[in-house]
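Working notes for the structure below.
Omission of a single protein chain aside, the complex is shown with its protein chains in their original locations.
The first chain written gets the first letter, and so on, giving A and B; residue counts start at 1 in each chain.
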């Protein structure tokens, strides 16, 4: 992992094979980020799980993929839930035939590279209810 | 609706059932945002209309959807058009089968939650021509 810092921004690069969410947690820990926003993320993913929240099924319906995909957009935020750093992440992805898929990101491995930017919030505190998951700001 | 502020940033959460554009207008009004940029937006939408601008048909071709979708990316800007706050918004969305769709967002209802971030511009003024819709900066 490599990164740079400027003001409230952290630019990072994750290498091939790294776990995306574990790597983000390391960035957050290393830069004391408890609340923040993902500003950008491009590169590729493989071995990932994306979810769709279904009310009928009362929970996330998760699909697993092993093949590499281009990471088109990487959006989300960083909050504290149960005293732990929590990443709420959504991704748009493209397959080799250029068709796009996406969802709530549960897990992913970096393929080749992932270049991203986090904006740290230092005055505002984002917290998530431990039961409902509802985000609040203070 | 809940929100927090830090510098030129407003982080917001809209509840299930809220109209997305009306809610954004309330945020803009509450924080005196006349010009700005959407930095992030994730969550879910339902009962939405997305458009494709067709030159041949000399206007937007709009499709209506009622089913819930994951909001993968939420991009756009805030400007003044005809003395009103105008949101130019594009979205990438995922259906329950993970396939992605998208377009120019005309209307949407929040499904479950929408968590987003707006960056307020205070020195630069974004305005849109009342007839052509062309964006200019001053």
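What we mean here is this: contacts are C-beta pairs under 8 Å (C-beta built on N, C-alpha and C of every residue); 3 or more make two chains touch, one makes a residue touch a chain.
If you're wondering where the values come from, they're calculated on a predicted model, not measured in any experiment.
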Omitted-chain contact residue, chosen from A:24, A:50, A:78 or A:92: A:92
Touching the hidden chain in the full complex, which residues of chain A are there? Just list them. 2-7, 9, 11, 13, 39-42, 44, 68, 70-74, 92-96, 98-100, 112-113, 115, 117
Just checking the interface: what residues of chain B touch the absent partner chain? 37-39, 50, 52-55, 61, 63, 72-73, 75-77, 88-92, 99-104, 119, 121-126, 134-138
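Heads up, the rule we're going with is that only the chains that are shown with their structure count from here on.
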In steps of 5 degrees, what rotation angle do you get fitting chain A onto chain B on the CA atoms? 120
